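One structure is given here, and the rest of the page talks about it.
A protein chain is absent from this complex, but the other protein chains hold their places.
Then we have chain A:
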Amino acid sequence: MDLSFTKEEEAFRDEVRTFLADNLPDDLAEKVRIGGELEKHDMERWHAILNDKGWLAYGWPVEFGGTGWSPVEKHIFEEEAARANAPRIVPFGLAMLGPVLQKFGSKEQQDHYLPRILDGTDWWCQGYSEPGAGSDLASLKTRAVRDGDEYVINGQKTWTTLGQHADWIFCLVRTKTDGKPQEGISFILVDLATPGIEMRPIKLIEGGHEVNEVFFTDVRVPAANLVGEENMGWTIAKFLLGHERTNIAGVGFSMKALEEVKALARRTKRNGKPLIENPLFAARIADVEIELEAMKITNLRMLYTAQTQGAPGPETSILKIKGTVIRQALNDLARRALGPAAAPFPSEAMFGNAALVEAGDVNNAADYFNNRKLSIFGGSNEIQRNILTKAMLEL
């Protein structure tokens, strides 16, 4: 048993740190730190910086323009990026569609789409969920009917994250209505500029615009945009679910959030003393820190399994459940530490107070409410428990 990283891994960490120190723009890092809303150009700017370095597709194999990093290297990169307040890499093209095309796409599709993901030509979004098909994704109803060289799509997708910035959407659509629902689903790529598509914003609980509904009316899509065979969509969806699971615990985000909570509790006062000296509040921080320290090791143990034995198993659902609970607990503490000052909305109202802005004590209630999503999307924590019940406990 040896919990230390190898010399090479430590050297790699130094390299990542130096790169971030030299290349992550201060204004971007500051925006991330205070929980400000990242605009499209902010995300594109960071993508371009990483792409120049060859690190944007850090989960891809070298042959497709990726880094070929090991699970541990990926983890180190994610941890350091979070620590430096780097914007999150938008996952839809890079972490989702990329691996799908590499595994199931045709040579033409790989050659056409992958470089465009890297250089930012195409911004992708994910069209899985529908109003009636959330946890029960296989019940999706959006229809794609073959008509000559085209599919004609009718239906509705929803919860489409950052669809307002997107050029393309990858969709799960129904291509067969008889038989088991899973057997009639296909994976297709749709240009959002195609006639018949309408995107409408959904306002979230804290007031932000991050998700959308997408309506399809007689949308004609070239049959060449199908990925894999017709009716193979469920296999692809399952592959994707099992694929990018290394960062699922969000350990890097939590470490950062813990630091912020401690800093906040040192700055804010109760009864004339720094909040962190209050034993009740300190105990709450300690409880989460203890969980997080254990989570780091749980995460590394599963990474180690992935690195030494190939793909990680269903036990990664543990990472999703515990990881999101920890992140949400930290958001909760940040909100509590601010007390009533967490409530002004929009939080800029508070910002007549330069001291608060400087301290980055902003948006904490908004972050807390927004991050309730963490335990809902990507397979809710209930669904993760169902997976564990069956696949791990065999109950």
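We adopt the following convention: a residue touches a chain if its C-beta (ideal position, glycine included) is under 8 Å from a C-beta of that chain, and two chains touch if they have at least 3 such contacts; residues count from 1.
Going forward, contacts and distances are computed from a predicted model.
Looking at the choices "Acyl-CoA dehydrogenase", "Oxidoreductase", "Acetolactate synthase" or "Ferredoxin", the name in the UniProt record of the chain not drawn here is "Acyl-CoA dehydrogenase". One of A:L28, A:V288, A:L303 or A:A365 touches the chain omitted from the figure, and that residue is A:A365.
Taking the complete complex into account, A:W159 is the one of A:W159, A:F187 or A:F216 that touches the chain left out. Annotation: of A:L38, A:I202, A:A263 or A:I387, A:I202 touches the absent chain (contact as defined above). Within the set A:G36, A:G65, A:G313 or A:P344, the residue that contacts the chain not displayed is A:P344.
Listed for chain A, the residues touching the missing chain in the whole complex are 129, 132, 134-136, 139, 159, 202-207, 268-272, 278, 280-281, 284, 332, 335-336, 338-347, 349-350, 352-353, 356, 365-366, 368-369, 372-373, 375-377, 380-382, 385-386.
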